[in-house]
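A single protein chain has been removed from this complex, and every other one stays in its place.
Chain lettering (A and B) follows the sequence in which the chains are written, and residue indices restart at 1 in each chain.
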Amino acid sequence: MTAQTKSNPGNYFEDFSIGMELVHATPQTVTEGDIALYRALTGNRYAQYSSAEFAKAAGLPGLAIDPIHAFHVVFGKSVPDISLNAVANLGYADGRIRRPIMPGDTLNTVSEVIGMKENSNKRTGVVWVRTRGFNQNGIEVMSFVRWVMVNKWEEDAAVPPTHIPDLPDAVPGSELEGFAPMEDWDFSLAGSPYGYEDYEIGEKINHVDGMTVEEAEHQIATRLYQNTAKVHFDAHGQKSSRFGKRLIYGGVVISIARSLAFNGLANAGQVLAINAGTHASPLFAGDTIYAWSEVLDKADLSDKAGALRLRLVAVKDQDPGAFAYKTGDGKYADGVLLDFDYWAAIPKLSGR
Amino acid sequence: MTAQTKSNPGNYFEDFSIGMELVHATPQTVTEGDIALYRALTGNRYAQYSSAEFAKAAGLPGLAIDPIHAFHVVFGKSVPDISLNAVANLGYADGRIRRPIMPGDTLNTVSEVIGMKENSNKRTGVVWVRTRGFNQNGIEVMSFVRWVMVNKWEEDAAVPPTHIPDLPDAVPGSELEGFAPMEDWDFSLAGSPYGYEDYEIGEKINHVDGMTVEEAEHQIATRLYQNTAKVHFDAHGQKSSRFGKRLIYGGVVISIARSLAFNGLANAGQVLAINAGTHASPLFAGDTIYAWSEVLDKADLSDKAGALRLRLVAVKDQDPGAFAYKTGDGKYADGVLLDFDYWAAIPKLSGR
Partner (left out) sequence: MTAQTKSNPGNYFEDFSIGMELVHATPQTVTEGDIALYRALTGNRYAQYSSAEFAKAAGLPGLAIDPIHAFHVVFGKSVPDISLNAVANLGYADGRIRRPIMPGDTLNTVSEVIGMKENSNKRTGVVWVRTRGFNQNGIEVMSFVRWVMVNKWEEDAAVPPTHIPDLPDAVPGSELEGFAPMEDWDFSLAGSPYGYEDYEIGEKINHVDGMTVEEAEHQIATRLYQNTAKVHFDAHGQKSSRFGKRLIYGGVVISIARSLAFNGLANAGQVLAINAGTHASPLFAGDTIYAWSEVLDKADLSDKAGALRLRLVAVKDQDPGAFAYKTGDGKYADGVLLDFDYWAAIPKLSGR
């Protein structure tokens, strides 16, 4: 028996086929320990994910796992099967957070291949998967589509016909689920007086603060989610890579940018949907993340709550008040790290 | 609508007034996850905050949050409203830990302005606040006074008349509250044979060990307490500051120094009062903290327990056995980081 056969080689483009289902290892029970670590690593301050009392007053079952934290966990499971041989993470779409994830819940992840397209160089291809997270009762807690560019094993290998899935630009506001009723909401304790009515479509918000990321921090965070992609951890191996050093997991950028967004969006902490996401440039240890947001849309949820569709832009080592985004030719401006489009619930001021 | 209006600008000197009450965001539920992280970040080994069994034998309800940990949490909440525009944290006084804080408790913070004094340069002023921490039942678990130098918004602004609050040099030993009965106390498990009777007023203790602080460690700790002062996190922004780099939150120094004090004060883990505190010089990543203590006073609590009033001095990159403190002119000696005056409960040897 030869060595190395029992380690996981990951999947190459040829290993995927439309309709294929992948049951991912390792189920993970998320606990109050995970919540404390997520806060300590990201600076999360959204009140319903910080205080059990606040959460209950807002109509949640108690102190829940932040939805973006749960997203990283569900995503992390899929890495060994989907993106171990990925050249690039190309995008997210149609992400839906269906219900609160509570301490003690165990998350499992299953992915289905919904699209494939060989690239013209015949050395790589794009694979689309719909990834679903389930709790210990088999109930779906979230789902999202992502697509990645993966290496082919052999240039000559026969490949299935191109199939590109039809994906929505955004989850429709009418389909948002799992939001807190927000019957009671203490704006003082939440940290901001601004409610649903205060935000206007097109409004941009400068989140002002910056956060520098250290090697130890992104490694600890990425392992918390059991995402083991070696580019994040292996400094010795990365010396011979394109960047010559460890790359920070894009989820670290998402979570820190959203924690910074507290300063201006303190009441909009409950993420309900991920409409799109692009990691525009890589982040390395020692870089400082800043963020700004733009209100893209609004949706009515109930008498007490609405939702904001927000573009969260993370930038590196520059004033977020410059609102850097894209240049004239449609490319991302220098220093843009992340372009993240999501829906979040926010209480209404009316009727209180 | 202009950008940046929804982020918190913090309060300037003119925004405060005597008697003003500030309800601080974000309530925080502290859990066993916080306890594990606090231990891992500080090296805390005091037995009643490490073992549920030891805590119960000592007469506590169970494994409690270390009082200094809780102090950082209550303090952290006040930062966005009190010290976001602070030039300096000038001091603490009259801190009282009134009862054990247990996992599952949710801490809220409210501050009252109790003193104001414009500085002669008319660009800054000193604000005194009494900050109180409450649990989810509205019961006060601690209170303390701190004063900070904050910027004025405008040099010409009218200011209220000077009012300097009357503060005690120390909490009287007779007013100490919330201490464990210490009916049962296993000195072997606690890590030291020395009880109340063994310590003499004037005695100095060299805590011997040193601990070096990394950027990742102080950032993780400071976020654990939801203290978001940007000087601790934003390396890019700090390049143009006086020090050119990130400053470590003073609470990190307090907690690490007190963890080092275990080696010599292992039985004196339950802090009951904070009499005074001065951050004599800044700490930066890569520096090594050492500590020594002096017994300032003793107080009888019961047949089984007493209290020591201790001066905890943290020094940087030097032998704590030199007991560096102040020079002839009353200024702090080079390398002194912290001068922290507190009361801690300690079991008596008699009657066991």
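Operating definition for what follows: contacts are C-beta pairs under 8 Å (C-beta built on N, C-alpha and C of every residue); 3 or more make two chains touch, one makes a residue touch a chain.
Quick caveat, the model's predicted, so the values are computed rather than measured.
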From B:Ser174, B:Ser188 or B:Ser240, residue that would touch the chain that is not displayed: B:Ser188
From B:Met20, B:Ala40, B:Val159 or B:Leu349, residue that would touch the chain that is not displayed: B:Ala40
Candidates B:Phe54, B:Phe75, B:Tyr92 or B:Phe144 - the one touching the absent chain: B:Phe54
Residues from chain B at the interface with the omitted partner, ascending: 31-37, 39-43, 45-47, 50-54, 63, 188-192, 194, 198, 200, 203-212, 214-217, 220, 263-266, 286, 288, 292, 317, 321, 323
Touching residues on chain A - with respect to the absent chain: 1, 3-4, 6-8, 23, 25-29, 31-34, 36-37, 80, 104, 106, 108, 136, 214-217, 219-221, 223-224, 226, 228, 230, 233-237, 246
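We adopt the following convention: only the chains that are shown with their structure count from here on.
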Separation of mean Cα positions, chain B and chain A [Å, integer]: 36
